[in-house]
Every structure is written in C-alpha cells, then in structure tokens.
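The structure that follows is given in the form of structure tokens.
For this depiction, one protein chain was excluded, whereas all remaining protein chains were kept in their positions.
Chain nomenclature is as follows: A and B, assigned in order of appearance, with residue numbering initiated at 1 for each chain independently.
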Amino acid sequence: MNYNWDWGVLVTAPYFGWIISGLGWTLAVAACAWLIAFTLGSIIGIMRTTDNPVARSIGAGYVEVFRNIPLLVQMFLWYFIFPELLPEAWGTWVKRGIPLPEFWTAVVCLGTYTASRVAEQVRAGINAISLGQKQAAMAIGLAPMQVYRYILLPVSYRTIIPPMTSEFLGIFKNSSLALTIGVLELTAQTRQIEEYTFQGFEAFTAATILYITVTFIVMTAMAVVEKKMAIPGMISLGAK
Amino acid sequence: MIEMKNVSKWYGTFCVLNKCSTSVAKGEVVVVCGPSGSGKSTLIKCINGLEPFQEGSITFNDISVGDAKTNLSKLRSRIGMVFQNFELFPHISVIKNIMLGQEKVLGRTTEEAEKRGMELLHRVGLSEHAHKFPGQLSGGQQQRVAIARGLAMDPVAMLFDEPTSALDPEMINEVLDVMVELAKEGMTMMVVTHEMGFAKNVADRVIFMDEGRIEEDCTKEEFFSESRGERAQLFLSKILHH
Partner (left out) sequence: MFSDFDFDVVINAIPFLWEGMQLTFLLTFLAITGGLFLGVLLALSRLSHIKVLSFAAGSYVNFFRSMPLILVIFWFYFLVPFIVGRPVGGFYSVLVAFTLFEAAYYCEIMRAGIQSVRISQVQAGQAIGLSYSQNMRYIVLPQAFRNMTPILLTQAVILFQDTSLVYVVGLHDFLVNAEIVATRENRLIELFSTVAVVYFVLCLSFSLSIRKLQKRFSI
C-alpha cells in the first residue's frame, strides 16, 4: 500500500473550516427536521389511535406513503417536482424566493419522512397502555382530550424515549442525503476534501469520528433523560 | 337509581349480554357473581358507558346512558369505579391520582382537591403514602387508593369490577374492610365479586349471571337459601367447597 499519510490536512485552511461548517449544517438540518418530525409524527400517531375512522385512515395512508418510497426519491420529489405542482408564483418563490432553498427542502423532506416513523412509535407507545388505564381515566369523567393529555401521552412518551432517540439519530444520519441536492453538510465536505487533496482516509476518518461522537453524546444524554423520567415502580417497556 | 331494561350486546355474532334487566335503588348494595365469561364485568361497565351496548336501555338517575346526546364524562364523574387491576395512573403520585379528576373534571382548586384527597387517604389508612408512586405500593394498598380516587369525585354510586381478584390472599381483607364500611354508610354499590362472605355480610341483593343472561336476581337471603336455580347452586358449590 502506497499512501501518503497527512493528518495535518484536517487542520489546515480551508479544510478545517469545511469540516466545521459541514458539521454545523448537519446538525442544523437534523435539528430543524426533527422539529417537524416530532410535531407532525405525534399528530399522525395520535390520529391513528383515535376512534375516528377518517383520522385513522389519513394517518395510516400518510405512514404507508412515506415509508414505501425511498428517502432519496422523496428528496428529488421535494426538490424538483414539488415547486412545479404549486401555482407558478409560489413555485418560483420556493425555488428562488426563500433563502437557502436546498436547506429547507432537505429539512422538509427529512422531517416529513421521519414523521411517518415517529408516528409509528407514538402509536405503539399509546397502544401499549392497557385498555383498563383508558377506562379508568374515562371513569373519573375525563373527556377524550383530557384522557390523552393527562394519562395516555405522559405515559407513552416516557416509554418511547429509546426508540425516539433512534429516530433522532436516524434523522441525524439521513441528513447526509441533503448532499444530493447540494447542501454542503459533513459527508459532502469530507468527500470534497477527498477530491481536492486525495487524502480520503483522513477526511472520512474525521467524518466517521464526528458522527460517532455526536451519536455517543446523544445516546448518553438520552439515557440520563430516560432515567430522570422513569416512573418509580414501573419497568420501562425498553428499547427496540 | 340505576334502571336497566333488556340490555343486549354482541361482539360480532357472539352475544355477551342477553336481554339483561335489573335495577339498583338508592343505598342498595348489589353483588353480581357468576362463572368467568358470563358477562358480569361487561354488565357493570355498560352502566357508566365504558362498554357500548346495542339494544335496550340503561338510565342512571333518569339520564339515558346509551343516548348519544348524554354527556358521558359528566355522568361518569357521578359514578365511582374500581377496577380489577387497580388502574392507578403510574406516572403521577398517589395524591395526584386522587386529585386529577377533582381538578380537571369537577374544577376544584388544587388546595381543595388536596385536602379532600388527604382526608380520603387517611380514611383508607394510607395517608403516609400520599407522595409515593403507585408502583411503589402493594396491590392491596393500590386498590385502596383506587377506591379513594373514586370517592374523591363524591359519587352517588360506586361500581366495583372484581376488586379483589387480582390480589394476593392476605391483602383481600384490607380492601373488603373498606368496602364493608362504605356499604354500611349507605353508599349505593354494585359489586362484581366471588367473595361470598362479603355478599352474605353486606349485600342487599345478589345477581347471578351465566352466558350473558341474568339467571337469578333476588335478595341475599333467597340466594343463599336452597331455593335458587340449578346453575347458581352448581356455581356456588364450586367456589365454596375448597
């Protein structure tokens, strides 16, 4: 093997700056997309547990559509096709009017896709609560909204902390797909360093270490959160 | 107070309740017994609308339970219910379990709710456990808290769905004692149970169910005499002769 090691390349300008800005974009995409995924996913997951057949089928339809099309294809649909389907003025605005169109496209794409996965976790969390709990809540006269607000949601969101952590890490890793529409996030930047310097080992190692570090930090933090939120005397449903 | 006329319920083609009619007067204690799967639990869950039924009518203080226009939440807040598996809310403390309905349904202030909650906990002998979580109590203790939770709504009647059947034997009496006391104070109660001692002690009437039908509905004196039907006799001999 004939390879000129040069770890110094990682801390030289402009490459060091590229890596840092790449990490920044990765985190920004992941964080913004997670807001969508969590909110929308919760709404859809809850819809699937209600007695309303229309809400249930809308929820189910959403999940099937977003889970059965490859994420990359969804990315292209949002980027190339979505603006075309809008009225012309809106389409132009989406393509050129908003600042950072690629960034926001990636955020919306990852957010709506992960929402379908979050919805499944939320639904599973709520369905894991026994019927008796729901009946007990209704028996003291709580209205359906109150049953969710005070009983079902507080219990289920605690039990799904581990799978939700995985979903967040999923969005964090999937944010690399944003490079296909031109967002210069971490993976894109290291790939670019490889192409400029031919120091692939160093560049990809840097990315790998950063991904692993963030994953580790998130997992540690969420383990602490899980412990803090644990209900005394109740065994958590555990991660899957 | 509770009037039930020809109530029938099906799960698909399976008939769980078959033309059940009975009534419970104010201050009456009615015990419902029968083999498992006979529809006892379903019957009392129909009374506060936790289980829908397809035919017949149930009225509670002249309010129709099956009527779509009835405000079920309000109705339920007037009827206390105790479940087989306690069903305390695991994520909030014992006192908060008792306060939740008072605050969110009855609109009491936190102070009022807490005061009433502590009174009731004292009454069931658990005031020192107020700030523990349900999972940290024994089954018997949890069930006493559940009774306190029901009473906190100042109900005019209490429904009990096999309140002692999930308990270890040594804990059954602490729960029954609370229930006997309630009965003696004149609370209207409908109790699904196999505890025939409880029935003999405080029941006014006994209902015996089998295969979704009310087979016997009589005073406890009649029920425990020899005049009852063959199925009830067979059932009693099974649960008493151990």
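Rule of thumb we're sticking to: a contact is a pair of C-beta atoms (placed from the backbone, for glycine too) under 8 Å apart; a residue touches a chain by one contact, two chains touch by 3 or more.
Treat the numbers as computed from the prediction; the structure is a model and nothing was measured.
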item: Touch partners, limited to displayed chains, of the chain removed from view; value: A
item: Full-complex contact with the absent chain, from A:Ala13, A:Val54 or A:Val73; value: A:Val73
item: Residue among A:Thr49, A:Thr114, A:Gln135 or A:Thr187 that touches the chain left out of view; value: A:Thr187
item: Option from A:Val94, A:Val118, A:Ala137 or A:Leu177 whose C-beta touches the chain left out; value: A:Leu177
item: Contacting the left-out chain in the complete assembly, out of A:Thr39, A:Asn52, A:Ser130 or A:Thr208; value: A:Thr208
item: Chain not shown, touching residues in subunit A; value: 1, 3, 64-65, 67-74, 76-77, 80-81, 84-85, 169, 173-177, 179-180, 187, 190-191, 194, 200-201, 204, 207-208, 211-212, 215-216, 240
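We adopt the following convention: only the chains that are shown with their structure count from here on.
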item: Whole-Å gap between the CA centroids of subunit A and subunit B; value: 46
item: Residue ranges of subunit A in contact with subunit B within the complex; value: 130, 132-133, 135-143, 146, 150-151, 154-155, 158, 231-234
item: Parts of subunit B lying in touch with subunit A, wherever the complex brings them together; value: 45, 48, 50, 72-81, 83-85, 87-92, 100-101, 104-106, 132-137, 146, 149-150, 153
